[in-house]
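There's a structure below that I have some questions on.
A single protein chain has been removed from this complex, and every other one stays in its place.
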């Protein structure tokens, strides 16, 4: 792969992480290399919530990049994951998105695997009346499903196909890990799921998520209702290697007084004087996290997002579907401990996010705007200089530090 | 081409035909090479039934791979075929799927060809009033349609663009040829046609057709109603070079007693105890072929299938439409000699096959399941060891011999 | 790029412009090279009618090849054009097809540009309370939108990204320029627009437009109603370098008498004896151009068409959307000076052209017919010998001279 | 027949198609055969076959029992990915009436959605039906599902 | 107008659209002009043109004769691949009534199927029509076929 992709984009701009050649978002060679080096490489990727598989035999299917994966609860009570590809002729072993089974039987020729992916039996292995069947040399042990390494962080289940990936806890690290625990303070209860098809490269969405600069400029709702402003207390934590981030806004006390803030937003379209709500009640945040953080957007390299916007909590998984196509999967959660009123509030605040979200709708489109804009500009670069050139944590969000951090983690994996 | 494709898949696995790298089903380079080396190469491909073109001037259009082809009945009463591409500027000469014409006139500039593809006239060849027109050097003879070699086997018409392809009869050979004659015992009468768009590589479907192992495991209908079981008398004939095959089931007397058979199928999902029919009458086969063969699936390399399932007879043509797209064209036939009851029975038994067929529905989907499963596994291989490593005829069907035979015929053509 | 595409199609056929390898219409490498060398290269491409942007602040969006472009009327009253890609992270700056604005503000982070594309301001450039913001080294001047050169020919506005393109007037030249002025004799008034998606390479449509040979052979309407015949007075003017053309038919007096003409069309399908109109009134041309030219089709390399068919005037822009996809944009115009009856006549005669046009419908399909026909014939060539091998102006239209002219202008740009 | 009777019958016929498609779209296939007479004829074919007078049906049933068997095969025997249909029906027309028997035509469109969420325009065409009054309700005595396209995407499992 | 009369008229209008689309979908184009008054206005345009007040029509007829000519051109002169339409019509609405003249709006969708079998969502939009009572039946005095999209796939041969 290396030379294959080294060639098209040999020399990265001298500005380093402050420049990204647009080719990175459209070149099929780059995309193919990413599937191999990042999604099948030494990264941990979100698979499921442990609670989605309560019983041995429960399973669901997901993806590592474009590679289909089965996640099961084994007879041993542990969670297991394997590539959803039969060892015989490559058929999908599990056809349903979720289900329950005592074993995994391929529909094509009925080869049977246990819940950990070991091959249990091969139909007509001995043939019939001494004719046909598998050769004596055939060894069941050598033909199991390809297994993933699985590790959990709280209720979050992650997997990787790479033996080199470090243990999950150290992959995530304490800085970001503590911010995950902060949000997932109970036993997650799924309120619903949805999915968005984005017509852009997966990295354009992931950059967007990590972009603390855009939120209050693109999303008028944030600014107008002071859910978040760049002038609010807040900042961004970035893992040392740049891979993960968590941006946050603290209680609505502005760092500067409101007049100054309005002045700073003067002339910025996202401040819409004429925009009022008839029923703003659902925007009142309920005390939940024991701190004054009203919004926290967290990402784990390469494609997981944990969002807390007031009391709206969602997991997002970014699945690449081609150089210019991405699926964004949303899982909205509350906690088993939630009072009915809290559930109602979460459902009301769910209006803020997702494909129709007041503060996220634009994120579904802006990546596609870029994808369309860069045709013919493959050799030019985006400019990531807000907040300088580094990627360290800051107590401020007028910075693209965590976007630069993404590229800092991405480039070595890609040999760039 | 050779080096072009030799490079991506240089060394075929040492297991030979018992392994197939999944890349063979998804790599665009491989696909392009197949169009050139196989579909435009020294293979005979089904074009039509002679009876579809009764009169001189009758024509229909089809494909060699992705190359459009015209098939005509010439004034000489013979069947002719040519590439459906005007020698002038490359327009489709025939726009209709079937029709009748005295000559073939291109709509773009009215160049006119006879029914054998020879260029008869060029509009305004001499210009007007001595101005314009074609240069004196222009020679009609040099600008005919590109002609195919055409040969027939019974009522089946085949064509090839290659001068190297052996005569059709020896291409097919006696072993398989006699099994074609066995089924096509009368003058074919078309009962109807349909077409399926399969979202998978063409070879995944062709492997499926030749796969004697899957039928009674994937298709519960076969097993439950004993239309066919691996435990029934049966086997597979394979042409010496592996190119063609015919699998068959003989009268419903099991080779082992029913109890043993049920036992062998025990735990195999395709045996559905709880599945009963309110009106199984249509499953009663009418005496027709003068032998005890109830099912015969026959394939000719690279993309033709002749099916007899009880009294249901159909021709299938497998047309590649891209690395991961295939069109499967069905022509259901009876014979002019059929009594009305026999036609009714064939129509009733047509419920068994086609896009909605009780025993074929799954075949339309399983190729796509594989296509989706192999993302990211291009360097891994399918395992074809059932029945060993060879590709010779066997009086038993718990074998993948005829699938291996396909690869045995395929690889030299592809320089693999 | 050079070697990249030189390799697949190294040696152009010795017949020169009289042969075109079909690969030129389907090869993705060729297409990519065209985007860079032709559409982003030293060619002038139509952007708009000056009258579409009457006021400073008016803007519209279009394309150079696949690169999105903004066209504005600046505060200086001049027309300006720039690539529609924000200098920050590449977002589309203008999202609407047309609009009015005092400045161009990107929705993503509110960077603001003036109407000429200069970067005016960067949101939170100085950060907040001394934290964040752009580095001191950041210079607004260096981050404007990429500007096009803009030049006008009458009311037609053209743009190019290349500094090498000659001045527009000399690019067009007098021969063709005078034929533009002939048609655009007043202040254009838009009657309506439409767009056609053609499933073929852009050059197949552009060849069609320049093909004086096909019109009366493919389009029966022309022949039957004598709107135009090859036997009518007429000819084709071709710019010296072959790049541009104008074909024309003069008053309906045939060069040869009607009987001879009918005889010359004898056996050519486009003469349809049995085709009569109940209401042919709309085919009566109104005196307009002060000459006896009833039809004039004019093209400017690489993708602009100006059509006059009787009193129906339309601009056509040919936008490449992929190797086998093209958008054909139509702008139907009259003139401010038109009397209501003239407008009605233009609307009635608009039935002749466009996606449903009596004499243009076929042109929307024939390119796709060719695209489908050439599968597997990439190494073969179309034959362009009508009227010989040259590309000079002729007082006759039984010639493909202007199509050869296109390739004469195309090949050096592509290094072929 | 008075104006009111005509109108009432019209609405009955519309309701027949409404109930029919809701049954299929809700995957209540077990109820599907009940929309037919016991001696019904049901066939899914293409306009190409239909216009050529070719008798083939992709699904070809000559009795309600055969429809029941189709359902039990889909439930018990056949394997296909989870999917759902959405029928849109329009332009129902009475072509001919003979006593309690009516010949009807209607346009339909079927959107098929797979479990992962991809939606496709799966089928468009015309119902060419014959309905008969039976036990106070209208039943299909004949149903020809004539598809505009000769091509089926992947497979045709659920009836139309 | 009594409830019954209102209902009857409602069904007459629905039948008008039903017959109209069956005529086109069955390729009985020769009957198509009969749905219009002799002095009819027929235009196919895009919402973009329509809302901008631009008068252009892709098909633009100011008399029934011009519709007849359109049909004879399709039959005798123009060349296009075999294809068929399937119209779905929904939400017919009476916007205005003046004596025997009604202004109507309806939503439509057209699926186009080519001979090889590829089906596409060819057109969606609104009919903005005026109908008039003539010889005991409703005829289109004006028909504006307003397409949601400004783009036409390949060509527009058969009317909508």
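We just call them A, B, C, D and E in the order they show up, numbering each chain from 1.
By our rule, contacts are C-beta pairs under 8 Å (C-beta built on N, C-alpha and C of every residue); 3 or more make two chains touch, one makes a residue touch a chain.
Bear in mind the structure is a predicted one, so any value in this text is a computation, not a measurement.
S.K.: Checking the contacts here: which visible chains does the omitted one touch?
M.R.: A, C, D, E
S.K.: In the whole complex, not just what's shown, which of A:195, A:241, A:260 or A:393 touches the removed chain?
M.R.: Once the missing chain is taken into account, the touching residue is A:195.
S.K.: For a quick check of understanding: of C:45, C:195 or C:249, which residue touches the chain that isn't displayed?
M.R.: Of these options, the touching residue for the absent chain is C:195.
S.K.: Just name the one of A:129, A:169 or A:277 that touches the chain not displayed here.
M.R.: Of the candidates A:129, A:169 or A:277, A:277 is in touch with the missing chain.
S.K.: Can you list, in ascending order, the chain C residues touching the missing chain?
M.R.: 95-97, 107, 195
S.K.: Contacts of chain D with the missing chain: which residues?
M.R.: Contacting residues on chain D, toward the hidden partner: 4, 7-8, 11, 15, 17-19, 21-22, 25, 84, 86-90, 109, 111, 113, 115-121.
S.K.: At which residues does chain E meet the chain that is not included here?
M.R.: So the residues of chain E touching the unseen chain are 3-4, 6-7, 10, 47-48, 88, 90-93, 105, 107, 109, 121, 124-126, 148-151.
The working rule: only the chains that are shown with their structure count from here on.
S.K.: Hey, how far apart are chain C and chain D in touch steps, shortest way?
M.R.: 2
S.K.: Going by the touch criterion stated earlier, list every chain that contacts chain B and also contacts chain C.
M.R.: Neighbours common to chain B and chain C are A, E.
S.K.: Work out which of A-D, C-E or B-E repeats the contact pattern of B-D, with more than half of the residue-numbered contact pairs in common.
M.R.: C-E
S.K.: Looking at chain A with chain B, do both copies bring the same residues to the contact (over half shared) or different ones?
M.R.: Mostly different residues form this interface, as fewer than half of the numbers used are common to both chains.
S.K.: Please tell me the distance, in whole Å, between the geometric centres of chain C and chain E computed from their C-alpha atoms.
M.R.: 32
S.K.: With chain centres defined as C-alpha means, what is the inter-centre distance between chain A and chain E in Å?
M.R.: 48
S.K.: What is the distance, in whole Å, between the centres of chain D and chain E, each centre taken as the mean of its C-alpha atoms?
M.R.: The mean C-alpha positions of chain D and chain E differ by 27 Å.
S.K.: At least two partner chains per residue is the criterion; list those residues in chain B.
M.R.: 95, 107, 195, 218, 362
S.K.: Can you list the residues of chain D that touch 2 or more other chains?
M.R.: 48, 79, 81, 150-151
S.K.: So which chains end up touching which?
M.R.: A-B, A-C, A-D, B-C, B-D, B-E, C-E, D-E
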